[in-house]
Structures are given as structure tokens and as C-alpha cells.
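As C-alpha cells, the structure follows; a few thoughts come after it.
A protein chain is absent from this complex, but the other protein chains hold their places.
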Amino acid sequence: MFPFIFEWAWDIPHLVFMGALWYALSIIGAGLTYCILKSLYDTATEEGGESHEHH
Amino acid sequence: MTKQEQHTRTKRYGMVIDLDRCTGCGACMVACYAENNVPFKKNESDKMLSLNWIRVFKVDNGKPFPDTEICYIPKPCMQCDGRHMEGHSPCVSVCPAVATDYDYPTGIVSQIYTRCFGCRYCMAACPYHARKFNWWDPSWPAEMEKYLNPDVSVRMRGVVEKCSFCYHRYQKARDKAYLEGRDEIYEHEYQPACVEACPTGAMTFGDLLNPEHEVYKLSRSKKAFRLLEKLHTNPKVYYLSSKSWVRRKADNYLEGQSPGQQNNARKTETASH
Amino acid sequence: MKIDRRCFLSLVIGGAVGTTLTPVPWKLTDDIAIWTQNWPWTPEPEEGPSVYKKSVCTLCNGGCGINVRTVRGKAKKIEGQADYPVNRGSLCPMGISATQDLYGPARIKSPMKRAGKRGEGKWEKISWEEAISTVSKKLAELRSREKPHTVACISESDRGTVAYLIDRFLKAYGSPNFIRTPSFQDSQELALYLTQGQQGTIGYDLENSDYILSFGCALLDGRGNAGRMFSAYAGFDKKVKLVQIEPRLSDTASRANTWIPARCGTEGALALGLAHVIVREKLYNKDFVENFSFGFQDWTDEAGKLHKGFSSLVKEYPPEKVAEITGIAGSKIESLARGFAGARRPVAVSGGFGQGSLDETLAINALNALVGNINRPGGIAAVSEPDYLSWSEMKIDKTASNGRKKPRADEAGSSRFPNTGHLLYRLPEVINSSSGDSPIQALLVAGGDPLYTMPDSDAARKAFDKIGFIASFSTYMDETARHADILLPNHQFLERYEDVPTPAGVPKRIIGLTRPVVRQQYDTLHIGDAFIRIAHNLGGFIENALPWKNYEEFLKKTLSNQWKTLEKQGYWVDPEFVIPSWDEAFHTPSGKYEFYPTERNNPSGKDADALPGFKTSGIPGDPEQMPLILIPYESIRIAGGAVGNPPFMTKTVDANVIKDEDVFVELNPKTAKEYGFSEGDTAILKTPAGRAKVRVHLFEGIMPGLAALPEGLGRKAFSDYIAGKGVNINSLLPEVAERGSGLNRCRATRASLTRA
Amino acid sequence: MTTPAIPEGVKRCSTGKFALWLAVVGAVLLWGVYAMFLVWYKGLNQTGMNDAYGFALWIWADLTVIALGGGAFFSGFLTYIIGKKELKSIINYAVIIGFICYSSALLILALDIGQPLRGWFIFWHANVHSMLTEVAFCLSVYFAVLTIEFLPIVLENPKLDRIPFLHHLSHNLHEVMAVFAATGVFLSFFHQGSLGGVAGVLYGRPFAFREGLLIWPWTFFLFTWSAAAVGPCFTVLITRITEKVTGKKLVKQATFRLLAKISGWMLLTYMIAKIIDTWYWAAVTAPAKGFTLMDFYTNNPVYGIWILIAELVICGLLPAVILVTRKGRENNLLLMTGVILAVIGVCINRWVMVLQVMAAPLLPFQDWYMYMPTWQEIATTILPIAYGIILIMLAYRYLPVFPQEKELNSGS
Partner (left out) sequence: MSTQSDNQTVSSVKRSSGWVIFVFFLIGLIASLISGWIAFPKLLYSTRQQPIDFSHKVHMGVVSNGCQSCHYFRDDGSFAGTPTNAECESCHMYPMTSDPDENKLVEEYISENKEVPWLSYAEQPPCVFFSHAAHVKGSDMECATCHGDIGHSDSLREYQENRLTGYSRDIWGYNMLRMGEAKHGQRHKMNDCAACHLEETGSKGDCFQCHK
């Protein structure tokens, strides 16, 4: 799974397979991070303690 | 490091079993149990729940009395070389955690019990049912743990195990060779327990690529065949039989096909490699 | 500052984030996985230097040389000893599994006395002093009542130092009842004595023969000496022909060049049919028959009475008639006879259906005589014991000498069976039919497992129940030990010294040395030491007869000439053993090989009863009620003798032999169809001796009309790994004594199979 | 009083009735959980599996729930990528069903391995050549995606929605949902396929083995195709059952018909491919290994040729024809027949690709291997159903799953 693990090899199958995996993971990770940070920001910029209204 | 390189000269350890000589006594099985710490249960009659690295099958020619003939077929792990003779055996490529691997220096399919997490995909892949699962915790009654062989690790519940051609004997033989400053081990130094125990000398073991080894000649004999040749698993266990019905029991043939043709086809294929 | 739920939540989140940044989760995940790789309840064998030790296996009478790998004093693996002159490296699965017997649950770990009813399985641990003195007191008491002859001792062998020691003990004590357990040796020894005038065993030189005609002898299925037979088989080249005569396609039959499925119990007739052809076509060895044999032609005795000779006898067995009896075509009989007589070194082997009757053995032996292959390479030879057991005669008291003169309890050597040495078969009947006190008051079981191996085991158990005192010296908790009053466990063979004389069937004179390869595991005592200590307790002449400190001293003194060789290579081959030429070989009244055994016990006085004629098969049971014939079959994967299957062996047994607790009876599909059975059906098998629940297995290789069960199952003792599986075939087989010899005539019985 | 847990404007049954049903289904769940712990504690000897049946009921259940859960990815694909707006009304439920299916699949996988504490080896020591590795990676990552897709629905619960951070999170997740959905579709295509690959690459098992494209056997593509075809059918089926049970209209008929139409065409094209594949396998692949087609369907008590006919014709072509024809879709009974047959069809397909593969003998001297699951296996296979029902009950009660519910049931 990682290059420092015994089974790892710098070959085509590993690059293709793990490449796709890490690509997917990074999209998900980036998406999630964005959402969380954005939500934190949104929460902070709102008036504290005020209840929220529906959009 | 030159020594090291010489040692890794590729071998293809294989076995030749002369079915005309096998009397079905089961000494190979028992020797294997004793050598490889194979556990047992009170009820071993369900052979699909019974750990056996080598199992002797009894087959008959299907003819009525008194024309009946029987033949015993001992079946260890076939140590398949794979479809294109490159180690792509049915089980190795499917293992998700590299717990089983093709050992290039010897051609033996390894099984690492401590790596295996018991998904059993390799068992589904093996057409020979050579792979066995530890459904139970192994246990030895009374003080039988005393006879366990320290050269072979005891398998825990929940992992797959199989015949290793007594690889630990190869490891030990190499140790001796190192000590004596030899690069190669002798043919007699590395023999699996079953081959050694066979009381009628029906089993032979050695390097299939080494013309000085007996298996080299025997595996190329006209009487030689392998189990399920047509699946192109390329086993390293060869059988000898002078009877065509035995050969017919060893593979699947469509209507009108004869075992001989198949054998010849395989010969030319192997030769081209 | 207000602290609320959210602060706590924050603390937890901080802790969680922090924890992921420490080694805790990662290291623990890995360590837990490593823990599964190394579960404390999964044993880890101790490493150490491998030390190989030579010994001899005594699990059966085969006497194979073994090489035991030990690591730090523990026996790990048993392999055949490559240079051992009997088995030459080959070993049967039983021998390989002996480590399981050594450390297994069947071991009796200390002397014990019965705490409940007989056979109940309740025991109380006692000291060796108490065990020895209990036995001594019982024996002393019987002697004081002038009844030493009511003591009997059962042993698996009558040769070697242990048997000699026990026999010597009984002599000094005053009992004539040293009884060897029955085996195929009985009829062979008797036949050897009657035809050649020699005490000893018949050695078959199978290794050098080129035509082996086996009359149902399960050579490759474990009869006699499996290790030796396998090594002989391994040495056969293409020119060697093996012909197997038996109604079921056994492993031996399947490996034979020719399988002759003669009807069960007609092997003797077939032998006579073959002799007929050989005589008719004058294919016999004229030199031997004319110059070194007696009774081939008709002859006149001193009283002038004309007797029929062997050649006249076989005239009555023309191929057509034999074909009718045996079911083998006449032409086949003729070609078989020509093949046998035409071979360079042919040998005919007896031993079918367990013991084989004397008639049958004599008929088969006659074939060897006809082709003159006696005392020739590839033939048969008489093998007597070496004379190392030559301790000086001892003094015995009057009680002892009176006791010795009493007839044996098993009637062996009596006027009814004057030539037979041991007749354990007879013992149950003698005891059960006696009114009043049992003729046996104390029984010492020094080997064998008679309650399991004797035919009609119900009768045997009934007889044993009448015996007041039973002591077992068994290493394992076997059926007889379970029924004993006191247990004096012997060491397992991997823990003890013992000499192993030439195994039956081997045409050499060999002594092998069993020796301790591991130290004694439990509180056991060598059986030889037990007898020496009992003798010392009894005192007087008995003590003097066994003057040794212990068994080891006795053994070393006995084998003083051979000891060095034995210690070094594990065996000793008698260099002086020469197979004598024909003019010196025979010690019969005629000084020749006797086709007409003049010494044979023949109450009727008729020639027909002296000559080995074929008597219609005496298979017990009413054919109307019991249309099938049940035969036992030997399987190399199931030990049928005194020592039960170790777990390893049972593990090798196929699913169509044992399934869960049930044994399968083999039936020909035709027979099964006739009675409406299909594969796996459960059925009740009935014989004149008993009944049992079995399952049906269809096998094309068995003669229609037969049913076959494996030997070695249906044990009630030993370990959970064999006990309770299947049926004891012996309990289904009635005993049928052969007239004149008392031997069991046929190990087969009529049987019926009905739906469960 | 606190914020109501039940979404605004919809009616739900009384708490008592809800609790009663929860208890009933919960009892079944507990039975499954007990069996699960037995299996983990005592090991796989609690199952009916053996050395011939390395894969059995569980793997079938796994493959099946994943195929049925395919509705989530395929609906997501249609909604977010193709842009079928009509499906927005059912996508929430499709995601929940998918979430249930995938979480169940992961649970069953955790049960099915002999050494659960080493389960992570499949990721850590991955063998990239193994189809199972591909399954494990895609399955778990896709499950993460499903969780992310499920999360905003959960956050829309009125109580949770009151918390500002969660409210924003839900909103922001909605904003980027198309990205997640696209990733999910990508992953799902692969792991549905790799599940097919699991059987198809077994070149020692002529019953399962298929030739293919590059490293992927044809079963790889067939599995993806069939999951895409039948997944929406399962979504339709479960939604219709939910409607029956709740006695409410939840989704517009037009949405069902649209899904059915798409499913129908997918199924029809899948069946054509599957029949060609079967024919090629029977005529070329199997004979090369010494087998005739009928070798796989004779001499055993269960697997007759009926199973092939059932899979291909009765539960394959027939529902496909029903669903592609307008009349078939518009007749409620026919529509449901088609949907149910299609679901059964994919169950049969997964069954034969797991169980029959194990059963068929290879060496001429061997017999068919038969297998009977133990109650522990059955209980743990039923467990996900109970768990799914509970999750659906909770979701339906507390989350705004069906955006059209208010509108459709305003009359009552």
C-alpha cells in the first residue's frame, strides 16, 4: 500500500492500481477537507449563538 | 556475494510418483503428518474438513467384478508453475495479501501462515483441493505436543496451509552446504518426508531441470502425465502409469479424445519453453 | 468561564487527534496481529540439535529397524533404518506413528488397581511395591493351595528374552500355561513340523523369488511383516510375478500381476488342483520328489498297510472339479500351474483369511515341495531360534513339578491336539464349559489384547469374567487392560530395552535390539523387571530361577556374545545360520520331506484325514438364513492387532471405510442390488456370533455374495481417536476348530444384511 | 421541549408502534449478532464450509447485496453525471439502500475471514494482482463515499440541522456532492467488476473461468453491467415495499418508470452479452479444458440445466422484455414482476458464480461437492436484512428521505 512496505514494487501494476487508489482517496480527502473547513468558516463568520434559519 | 548468486540458480523441484508401484499404504500421509505437525481430530471421516497435505485417493476402472482394477493416486500440492511457466500458479496471483508466493529459486509455492488472514480465495482457485483450512484451533491430546517438529511452525486457527515439499528440509540442507563450503546441495540431501517414507520407492524427488537427477529422466518418460493437464496449471508433480484408464482418470477428456494425444500436445508445448 | 458539554467533546476530539499522532493505534494494530500469529495456545516446539537413534519397532511382530529423530530428549519422527536386514528402510504407517503411542492418551501412566466393577474404567493409582506384592500374594496363595497350574500367562510372542523369562518364571512357579496369541504362524509352524520335522518358522525368500503365489496372504495389506514386504516389493523387477488368490480385490491383489478371485475358503482346493496339473504334466522337481520326499507315491507301512500317497490324492482334484469348487476356470488353473512350475524360483505362500487351517497350509506347502523350492534361494526354509537363550536348567520344587505335569488349560499338546503349541482359541470354551471353579484362577496378560483379538469376543469376555484375578502388563489401556483387576504398565517400546528375534517369514536368523530412545515418560516398569520382582517376592526356587538384578542385566548377560554388535548397529545376523541341503534338512521319521505327514494327529486313521485333502468349506451359519459370507479384510491403514490405531492412521482412512462412528461393509453392487441396498445405506449385519450396525459401500472389486469388514475397528478402549468407531469383526466371527489341530479353520462366517 | 426529531410536514406512526416493530426486527438482529459473535469467538468451524467450499453462503450474500446496492452508484451516475433530474426524488433512498448493502457486505467480509484481526493485511500488504485486493480497496473506499453521500441526509434531521456547524457541513457537502458521486461511480465500476473478476480469473475452475480483455475476464464487465441493470430494480422494489408498508406515496410513478426503462435496456443489453458469453464459454472455453456444457449440469442433486434457463430466460430475458416495453412498465403488476424477476436473476447469477463453482468436480474421479449452511451462517446472513430494515425505519422516520412525500400525500 505504501512504498515502504515489503511487498511494494515500483512497477506498472503497482503504479496503476495504487495510483488509481490514491487518486480516488485524495479527491475524497480534498473534498471532505474543503467541506469541513468551509463549514468551520461559515460557522465562525455567522453571529455566535444565533439560531440558524433554513434556506 | 558471488556465492549467493550461484545458490539462486533456478531449480524446479518436482516429484514423480509411480502409480504402478504405489500400494496405497498411506505411509506418505502419516510421514507428512509427523514431519509437518499436521493436527488431527477425533472424527476425520469428512475429508473436506481433514487437514492433509498429501492425500492418497483410491480410484477404480469402473469395470465389474472380476475385471475391476484399482489404482492409488497420492496427491500433494502440485506446486504449479502456472499457465505460461512463469509462476502464475492458480493460487498465487489471487492471494490478496501475498501470503502465498512462487519461490523462483526452487519453483515451490510458498505459504506463509502468519501472513494469511484466511480469506480462502486460494482454496477456491486451486483445482486440486491441495489447500486446506484450519477450521479449528490445532490441539494435541495428552503429551503429544512433545513430538512436534521444531523445523515447521504450527499453524493457528483461521489460516490456509498446504504441502511445501518439506521446504524446511531444503533450508536445512542448504545450511549444511554453507557450512561445508558447497554451492549446491546433493540430490539425496533434500527429499520430502513423504518421498523418504514411501516404503515401496514409488516416489522420486529432485530438480526437474537437472539431468543428473532421477526425476529429470522419469518426468520425461512415456508413462508420465500430470493431473488436469488441460487446465494449463503446469504442475511439478508427475505420475507414471502403464494403464490408460488411470490416465483417463487424471484429466477430463471430451468424447472421442484420447489421453495419448493430449500428452503429446503437452510435450511439444513444454519443449518450446 | 463556562464549561459545558462542548468542552468535553473538544477534549475528546483533541485526545483522539493526539492519539492518532502517537504510536498507540498503529503499534497496537500490529501487535494484535502478531499476537494472532503467536497465540499462546498454539504450541511452539522447542528447537535443538537433532539426534538420530536406532531401535527396533515392536508394535507388531514384524520387527522393523527404525531410526528415531530426537530433539532435546523428545522423539520427533520415526523413519525406517536403511541397513536393517528385515525392512531395509521401509516402514509401515503404524511404525511411523509410534510417537503418538509414546505420548498419547492411551498410555497407562502408573500401576493401578481396579476401583469399581470390572471393565467400569474406575482405577486407583498404586505404588509399584503394592502392585508387585498384590500379584505375588495372589500367586503365592494359589501355590499354597497346590494350584499353580491354574495360573496362565498370555503373550504375543513365545520367542525372545521376555517370553523366555516369563516362561522360565512359569516353569519355576509350576504352571504349564504359557499361551501365545493366535496368528498365521500357528498353522505354518505346525505344517513345518509335520513336513520337515523342524520346530521353527517358515521363512519365505520373497526377495529372491521370481514367482510368488500368495494364497490370500495380505502381503501388502499388513499381514505379518509389512515393512519387510514393502521393501521386497520395492525390489521386484519386471520379471517377478505376483499372483494373489482371494475373493476381494485387496491392495495386494491390486498390485499383483494376476488376481485369482477364488471363492472364500477354497484356497486349499485350488492348491490341490494346481498340484494335480503339476503331477499330471510331470512338471515337478523329480530329484526332490523322488529322493528327498516321502509319501508322494502310495506307500506301505511297517504293518503292511497300504497308504495313499500325495499323487493319488491330487488325482481327485482335476481342474474341472476344482473349477467347480473355486469358481476359477479349469484352463486358468492349468496355466497357473504351468506358470508356477515353470518359474525359476517359485514360492507358494499361505496365510489367507487370518490363520488358515492346517489342511490348507499343508496343501500350499506341498506346492513348494513339488517344485523343489525348499531350502533354495527364492523358496522356503525352516528358521529355528538362535541358541542364545540357553540358561542352565533350574531347580524347581514339588509343587511346581506337579503343576507342570498338569494338562494345559488351552488343551494344546493334549491328546486331542498333540502337535499344536498354543490354542488360545480354546480357552474361553474350556473355562465356560467347566463346572465349578474356573480352570484358570489367575491370568497374567503379558502381551496381546485377547479380549479384542479373539474370535467370538462375547464368549471370551464371559470366560474372563470367571477368572478370579487378571493382571495386565499392557503399556496401553487396551480392552483386556480395561477388564483387568490390576495394571502393571510396561514401558512403551521407545523407552525400553528388548531383543527382537527373527520375525516370522524371514529366512535368516537375526536379533534386533529395541532400546530406549527417550527416557521413561511415566511411572512404568519393564515387564521383565516386573516378573523378576514378582519372582523375588515369591522367593525360594522361583527367586533362584530368576536370579538377575533386573531385566537389563539379564538381557546383557543373555546376549553377551552379540551385545557389542547390537549396540553398534542395532541388529545381529547369525553368521552361522546356513540353510541345510536337502539330505540334511529333514528330521521327520522318514528323514525326508513328508507329503504324507505321518506325525499328523489323525484320530480316524484314514489316509484322507492325514493327507491335506480339501474338506468342504466349514463356514459356520445357515445358508438359508444367512445368504451372505462375511470376510474380514486387513487394511494397512487400520491396525488389527493388539495395539489400536494411533490418530494418524485413522486420519488416513477413507470416508467410505469409516464415516463418523460407522464402518462400511463392502458389497458388490450386484449383491447390493439384490438386497436393495445403495451406497451409504445403514444396515444390520447378523452372523451366528453377533450383530452390528454398519453402512453399505459398493465396491466392484469384491465377489458377489460376499460382505467384507475391515479388521481393527470397534475398539472400546485405547483412545477417543479410535474407540467407538465401527465394529470389531472378531466379535462377529464364530470360532470353528479344525479337527486334529484345534486351529481356527476359517476366518469367515455366514451373514445376513437387513435394513436398519 | 426540544426540536422534533421527525421532519416537518410529514406524518409518522406513534412512538409505541414504532418501538414495537423495532423490537421485533431487533430480536432478529440480536439473533444474528449472537451468531456473529459465535463465529468470531469459535472460528469458522461454526459454518458449513469446508475445504471444497472455501467460498459459500456469505460470499454469495456479499456479491448479491453489492449487486443490489448497485442502485446507488448507478442512480448517482444518472443523477449527477448524466443529469436525470427526475431521479433526485429517489436518489436519497438509493443512497441509503446502497449504504445498507455496502456496510452489510463489509460486515460479512469481516466475518468471513479466518483471522479478522489480520484483516488489514489486505490493505497494508496488498497484492495488486489479486481481484480480492481490488474488491477490498474499492469496496471500502466506495463505502466511505456512500457514507459521505449519506451524511447530508442524516444532517438534515431537524435536530441535527439546528447545530450551525453541521448545518453548514450538510450544505457544503451537497454543493460538492457531484464530485463525490463521480468518484463513487468510478470506484463502483471497478469493484463491481472486480467481484466478477474474482470468479472469472480462476483458470483452474473451468466453470467460472472466462477469457477477457487485458487483465479483466468478461465476468468483470458482466458483473458491472448486471449490477447497473438490477441495482435500480432493487431500489424500485424496496421503495415500492416501503410505500406498501407505510401506506403512502413516496415517489412519483414517472420516476419508477424512468428507472425501470433504464434498467430494462441495461438488462436487455446485459442479457445479450451474457448469452454470448455463455455460448462462447460452452463452445470454446470449457471444451478446451475437457468439459462439455452438460458436465456442469448433470450428476448432482441440485445443479441441473434448469438453473441456467432460470437465470438467462426466466429471470433474464423475460424481465428485460417486460421492462423495455412501455406496456410492461405501465402495468403495475407487470412492472413489479419484471423488477422481482430481475432481482432474482442477479441472485441466481451470483449464486452460480460462487456456489456452483465450488460444487463442480474437476478430476474425473471426484464427485460433486455439496454444502449445507449452518444456522450460524443463515443467522448472520439474515442479520443484514434486519439491520437494513431498522436503518430504513429510522431513516424514514427521522430523515427527509423522500422530497416528494409531502406533495404526494397532501391529499390525505
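Labels A, B, C and D are assigned to the chains in the order they are written; within every chain, residues are numbered from 1.
The definition used in the following text is that contacts are C-beta pairs under 8 Å (C-beta built on N, C-alpha and C of every residue); 3 or more make two chains touch, one makes a residue touch a chain.
Predicted, not measured: the structure shown is a model, and the values here were computed from it.
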{"item": "Touching residue (missing chain; options B:48, B:85, B:112 or B:142)", "value": "B:112"}
{"item": "Sole residue of B:44, B:151 or B:251 that reaches the chain not shown, by the stated touch rule", "value": "B:151"}
{"item": "Contact footprint on chain C, counting only the chain that is left out", "value": "1-4, 6-8, 10-19, 21-24, 27-28, 31-32, 34-35, 37-38, 40, 44-45, 47, 49-50"}
{"item": "Absent chain, residues of chain A that touch it", "value": "4-6, 44, 48-51"}
{"item": "Touch residues of chain B, complete complex, unshown partner", "value": "1, 3-5, 7, 98, 101, 103-106, 108, 110, 112-115, 151-154, 164, 167-168, 171-181"}
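By definition in this document, only the chains that are shown with their structure count from here on.
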{"item": "Chain A-chain D separation of Cα centroids, rounded to whole Å", "value": "26"}
{"item": "Multi-chain contact sites of chain D, meaning residues that touch two or more partners", "value": "115, 118, 121, 125-127, 129, 133"}
{"item": "Multi-partner residues of chain A (at least 2 other chains)", "value": "7"}
{"item": "Touching residues (chain side chain B, partner chain C) in the complex", "value": "21, 23-27, 29-31, 33-35, 37, 40, 42-47, 50, 52, 56, 58, 60, 62-66, 68-72, 113-114, 137-150, 153-158, 193, 196-197, 199-201"}
{"item": "Contact set on chain D toward chain B in their complex", "value": "43-45, 49-55, 112-116, 118-119, 121-122, 125-127, 129-133, 136, 198, 201-206, 287-292, 295, 357-358, 362-365, 369"}
{"item": "Chain B to chain D touching residues, read off their complex", "value": "46, 48-50, 57, 59, 73, 83, 90, 93-99, 115-129, 131-137, 156-160, 227-228, 230-233, 248-255, 257"}
